[in-house]
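In this view, the complex is presented without one of its protein chains, the others remaining in place.
Here the chain labels run A, B and C in written order, and each chain numbers its own residues starting at 1.
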Amino acid sequence: MPSASERLLTPTRAAGGVALLAFAAVALAYPSIAPNPYLLSVGIVVLNYAVLSTSWNFVGGFTGYISLGHGALAGLGAYGTGLLVTKAGLPSFVALAAAAVMVAVLAVPLGYAALRVRGASFVIVSIALVLVTLLVFQSWASFTGGSRGLNVPRPFPGLLRPEHHRVFFYLFLALLAVALLVWWLIDRSRFGLGLKAIREDEDKAEALGTPTFAYKLVVFVVSAFFTGLAGGLYALWFGDLDPIFQFSILTGSYMVLMALLGGVRNLFGPLVGALLVGSALEYFKVEFGNTPLHLVATGVLLALVVLFMPDGVLPALGALFRRFSPTTDSSIREVTAAELAAQRTGGDLHAQSRNG
Amino acid sequence: MPSGALLFQSVILGLLLGGLYALLAAGLTLYFGIMRVVMIAHSAFLILAAYLAWWSHTELGIDPLLSMVVTVPLFFGCGVLLQRLLLARLRAVTLTMMSVLLTFAIAVVIEGLLGYVFSGTQRRIQLGYGAASLELLGARIAVVKLIAFGLAGVALASLYLVMKKTTFGWALRATIQHRDAAKLVGIDTDRVAGYGFGLGLATAAVGGTALSLDTTIYPSLHWHWIGPLMAIIVVGGLGSVPGAAAAAMVLGLAQSLLQIELGTTWAQTVFYIALFLTLAVRPQGFFGGRLAQRF
Amino acid sequence: MLNRTTRTRWATAVGATLALALGACGGDEPEQASTDEPIVVGISLPLTGDFSEPGKGVQRGYEAWAKITNDKGGLLGRTIELKVLDDQSNADRVVADYEQLIGSDQVDIVVGPFSTRLVVPAARVAEEYGMLFVEPAGAAAEVFQQGFKNLFYAAPAVANDHYNHLAEHLLALPPGQRPTTAAYAAMDDPFAQGTAYGLKAKLEAGGVKTVVDEVYPPNTTDFSSIAAKIATSKADMVVGGSQYQDGVNLIVALQQLNYQPKLAAFSTAPTSPEFAAAIGNKTAGILSPTGYTQDAPYESNKEFVEKYTAQFGSPPEEDEANAYTTGQVVAAAITAAGCAEQGECQKKLVDWVRANKVDTVVGPLSWDETGKPQGAHMIQQWVGGEIKIVLPADAKEADLVYPKPAW
C-alpha cells in the first residue's frame, strides 16, 4: 500500500536520500572548491538556468502547457528590478521582490488571453510576448535605456568580484531550494492533482469539476513570480542589461529543453536538465566555437528529445534503477500492454463499425 | 497631420506588404487546419527560400524568379517528408505542444545551417531593376515590390483554385473539416495531410523568392516574420484561409499607416496588440475561423 | 508495494548529484605565468551571431598586430600570444569569457571585444579585476559615462564626434547656401545612432531644422516607409546613422522614391568596398565619415597596410585598423612600463596610457579622464565613382561637392 510504504525505508529510497544529501553538500561546498572565480560564475549561470527551468516547470510540468516565452518573464523581472533600483531608488532586494510581484501581476492578463482557449494560443502568446517585449524595451529608450543598456548598481558595492560571486551563488542556491520546495508542495496537493489532471485530459478534468482555467491561471502566475525572481536576481548579479539578450527567444527555449531533457514530471528534472544543457552548451561552444553550428546542435538535441525521449532522462534512469531493484510491481497488470492495445483497437473498431 | 501624399504612399506600401503577409499566413493556416500544428519553422523555410534565390542569382547569375522552378517542388517535397516522417510520429495527445517544439527545433537548425553556409552577413540581391519605380497618382511604387505582390497574388489565387476546384482540394478541405469523417468516405487522410503540408511549404518558397527581391536577408530574420504571421492567423481565426488573408491585409495596412506617426519599431507592436486583444475578446478570431475554440 | 513516484524522485537526485560533480570537474586548471613565457593577450570576440562580420575583421587586425610585432622580436623580449574566445555576440558570454581569461586562464593583458553592447559589460569585468582595457569598438558616448578608470578607446573619435568636420563646414557656409532642413534616420544602436545624433545636435544648434527623425531597430529590412517619410519631407539633406546593410537598403529605398537631396551622409556603409555595387553604382555625392584610410600618411600605417595585405591578401579596413591600433597602444604601454602581467603592473600601464600620446596607424591618439579619444573623423565623398577625403581641408584629396549631383 502506498500510504504504508511512504514511511518505509527501502534501499532505493535510502540511496536516493544519500544522493540528495550529497548533491546538497557538493552545492554548498562548491564556492570553496571552485578553483577560480570564473568557475564560480559558471556555477551561478548553471544555477540560474536551474531556477529558470524549475520555474518554467510549474506550468510545463504540471499542466503540460509549453511556454517558449518565459525568457521574456525573466527579462521583465530583470528590467523591473533594474529600473526600480535606478529610477525609483528602492533598495536592491526590495526592488527584486517588487519586480517579481509586478511580473506575477502582469501574468494575470497575459494568462487570461493565453489560457482561455486550449493549446496553440498559449504557445503563440508566449512567443509573441518575447517579440513584443524586445520591441518595447528597445524602443522605449528614454525609460529602459534601449539598446544602450541598463546598468544595475551592485547590491553590495564593497565586495570584490570573487566575493560577489560567492554571495550570489548562495542566493541562487537558496532561490532554487525555495522553488523546488514550492514545486514539491504543489506536487502533493489537491491543487497539483487538479493541474496534473489538466495535463492528462483537460476536458475530463473539467467535467469532474476542476476549475481548469482558474487553476492554469494561478499556476502560471506562480511560475511567472519565480521566473521574475530569477531574472531579477540575475540582474543584480550581472549588472548590465540589454534588451536583445534579456528578451531572447533562445533563453525560453533553453528552459524548455532543460526541463524536457531532465523530465518535466520530476521535481529534480529541470535541475538535472540545467546541469546537462549547461555543460552541453559549453561543449558545443568549445567544439563548434567559430560557427553557428551550436544552434544546429541545440535544435537537433531538442528535436531528438521531443521525438524519442519526451519524458526526459530521469524517468529513463528511474526505470533502469527499478530493473535492478529487488521488488517488482508487474503483478498489478492483469493484461499485457500488447493485449491492452489489441483491446483498444477492438474497441475503436467496434465504435467505427457502428459509425459506418 | 501627415500629408495626403505620404498617406497615399503608405496605403500603397501597406497593401503591397499585406499581400506577402497574406500568402505566408495562408501556408501557416493550412498546417494548422490539417494537423493543429503551429509551424514555427514556416518563416525559417521562407528565409531559406530567399537565400536559395539570392544564391542562384549571385552564384549562377540567373534571375531569382527562376529559382522557384527548383525551390517550389523542393519545398513541396520537404513539406511532405516533414509531415510524414516527423510530425506524424508525435503522440496525438501532446501533438500541439510537441509539434511546436519540433518545428521550433527545425527553425533553429535551419538558422544555424544558413549561418554556417552563408555566414551571418546580411545579403541582398542586386537587380538591374532594383531601384526602378512607377508613378501612380503621385505615389511611387518600386517595380520589385510590384513583382513581389504579383507573385503573392498569383500564388494565393492558385492555392484558392487548388482548394476549390480539384479533387485533391476537396479531399484536403474534407480532412481539415473532419478528419475521421474524411477517412470514412475513403480519403487517405495521411497522404492528403502530407500533400497539404507540401502545399503550405510551397507557399514559403514563393514567399521567400518574393522577399528576396527587395529586402535584405540574414539567418535570424525568420523571427522577425513569425511573430506577425502568428498574430495574423489568430486574428483571422485559426484555420481560416480567407480570414488569414483578410487579417494580413488589414494588419499590413495598419502597420504601414502607424509607421507615419509612431515610427517603425512601435508600428510593429500593432500585430501583438491585435493578437492579445483578439485572444482576450474574441478567441475564435475576427474573420470567421472556428477551429480555435476547442483545440 | 513501493510508491513509484517517490522512488523516481530519489533516482532523480542521484543523477543530479552526478551531473553537478561532473560539472565541477570540468574546469581548466589555472596556468602560472612566468616572465620567460609569451605575453598572453586575452580577447573575446563575436565570431558568431549578429556581430560576427566586424568581429572577424577585428580578429584579423589583432592577428596582424601579433604577427608584425613578433616578427620584430616581440615585446620586452617576449612573444605575443593571442587567446581568442567566441562570445557569440552575447553579453552573458562576453562577461563569462573575460572572467575565464582573467580568472582561469590568467592572461597577462586583455583587450576589448567588438560593439558597444559588448564593450560595456566586458570593461566592467576588466575594471573590477584592475586590468588595463584598451578597446577597438566602443565608440558610443555611454561607454565613457560608466565611470571606468581603466578603459581607453583606440580610435580617433567617439561616434558623436564623427561628423564634426562636416558640421563645421556646413555652418560656415553663407546663409543662402546652407541647408535649412534635415532628415535623420538612425539604427537603434549606440554607435550608429551616435554618429547621426552628434551631427543633428550640432546642426540644430546652428539653426538647421529637423523635419524627420526616425530610429529603426537593427533587424529592420524594409525601409520603404522611412524612405517615404524622408522623401515627402523634401528635406535639403539626409543623414543616415547606419551600419552596412541598413545604409544600403535605405539609400536604395530613397532612390526608388526618386528623392534628390542636396547632401546625403551615411556612416560606415559608403566606406565598404562592396558599397558601390550594392546600390547599383548610383553613388554620386554620398558622404561618409571615416576613422581610417589605407592611404593615411602615418609612419606605422605603411608597414601595417603592406604586411597586412601580405598576410591576408587584401588591404585592411577600419575594423582591422582599430584592432591594430589597440595593439599599438597596448604595446607602447608595455614597452614604457617594462612589464606585462596581472597585478601591480596593470596600474602602471593604465597610468602611462592616460598620461601619454601614442602614435598609431590612425594618427597620434590621446585620451581624456574617461578614456575618450580627442579627435574627429575625416569626411569622405563619392566623386566620379571613387571615394575621396574631402574634409578636413589639410587632409583632403578632393573638394567637397555641395549640392551633390543627382543619384
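Convention: contacts are C-beta pairs under 8 Å (C-beta built on N, C-alpha and C of every residue); 3 or more make two chains touch, one makes a residue touch a chain.
We take it that contacts and distances are computed from a predicted model.
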Not-shown chain resolves in UniProt (candidates "Heme exporter protein C", "NADH-quinone oxidoreductase subunit K", "ABC transporter ATP-binding protein" or "Multiple resistance and pH regulation protein F") to "ABC transporter ATP-binding protein"
Return the single residue from A:25, A:94, A:160 or A:207 that touches the missing chain.
A:207
Contact residues on subunit A toward the hidden chain run 1-3, 185-186, 188-194, 196-197, 200-201, 203-213, 215, 218, 222, 265, 329, 332-335, 337, 339-340, 343-344, 346-348, 350-351, 354-355
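The rule we apply is simple: only the chains that are shown with their structure count from here on.
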Pick the pair with more C-beta contacts: A-B or B-C?
A-B
Expressed in whole Å, how far the mean CA point of subunit B lies from that of subunit C is 37
Note the residues in subunit A that touch 2 or more other chains, in rising order.
135, 138-139, 291-292, 294
What are the residue numbers in subunit C that touch two or more other chains?
48-50, 188, 215, 217
Touching subunit B in the complex, subunit A uses residues 64-66, 68, 109-110, 112-114, 116-121, 123-125, 127-128, 131-132, 135-136, 138-139, 249, 253, 256, 260, 291-300, 302-303, 306-307, 310, 352, 355-356
Subunit A partner, complex, touching residues on subunit C are 1-4, 6-17, 19-24, 26-27, 29-30, 47-50, 85-86, 88, 90-93, 95-96, 99-100, 102-104, 116-117, 120-121, 124-125, 128-129, 140, 142, 146, 188-190, 215, 217-218
Note which residues of subunit B are touching subunit C in the complex, please.
3, 5-6, 9-10, 13, 17, 115, 119-122, 124, 126, 128, 130-133, 140, 142, 145, 214-218, 220-221, 223-224, 256, 259-260, 263-265, 267
